[in-house]
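Quick one: this structure, given as structure tokens, is what I'll be asking you about.
Of the protein chains in this complex, one is absent; all others appear in place.
This part shows subunit A:
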């Protein structure tokens, strides 16, 4: 009996050692990736930007500009839902800049003390009605979405486009009963593109990004829910000076031009 028991202790010891090794290896890699050349000065530096998924096109355009202006610098993106990004940052993900699709998720980061200084609003997004190109339900204005038998996709109230839609409905008294509350704006767009719904309330930027796969209908009531996009450098940014330069670029004339081309409004 003593022999197996001793063996068992050794097994557990070995397992702990193995897990420890794995963890150490993983940490080592993250540090290499995040700070590669950070101390090396001019040679190769990497700016890591966490940005809302709706910024994918415009930020990718700005990246080319930034890398041309700053030789030896590579911009790396992590595009995703703002709330996931906020969580990743609060859990210690190595990032230099956070660009959020709404102030609430920026606040999540700021409240944890992970943002450096006051966030800057660099763009605004407004809602539009997206309909399939042939507009089967003949939608003309916001009121048409409240009609019976009209299938409408809204975003869930938990995500920014959904809370914007709720705000519009509350301010105007137009009551839309959706067939589905989508988990994000892209999913709502898919339903329109496939003709599964007659209309969806989405952002103007998404309508522009979808090209001729959907038709966008602007409506004046969208003024009730203009969505601010804040950007901020992060507290433990490995590349603080590059982060400041990136933020300067997004708020410059060049940045504003790229963003408005994508459907954003200048603040």
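Please note the rule applied: contacts are C-beta pairs under 8 Å (C-beta built on N, C-alpha and C of every residue); 3 or more make two chains touch, one makes a residue touch a chain; residues count from 1.
The criterion applied here is as follows: contacts and distances are computed from a predicted model.
Name of the non-displayed chain as stated in its UniProt record, restricted to "Ger(X)C family spore germination protein", "Cytochrome c domain-containing protein", "Phenylacetate-CoA oxygenase subunit PaaI" or "Molybdenum transport system permease": "Molybdenum transport system permease".
From the set A:94, A:119 or A:178, the residue in touch with the chain omitted from the display is A:178, counting the whole complex.
Within the whole complex, the absent chain has one touching residue among A:53, A:146, A:187 or A:244, and that is A:187.
Touch with the chain omitted from the figure is made, among A:76, A:196, A:221 or A:245, by A:196. Within the complete assembly, residues 4, 7, 11-12, 14-15, 18-19, 22, 81, 83-84, 87, 151, 153, 156, 158-159, 178-183, 187, 190-191, 194-196 of subunit A touch the chain that is not shown.
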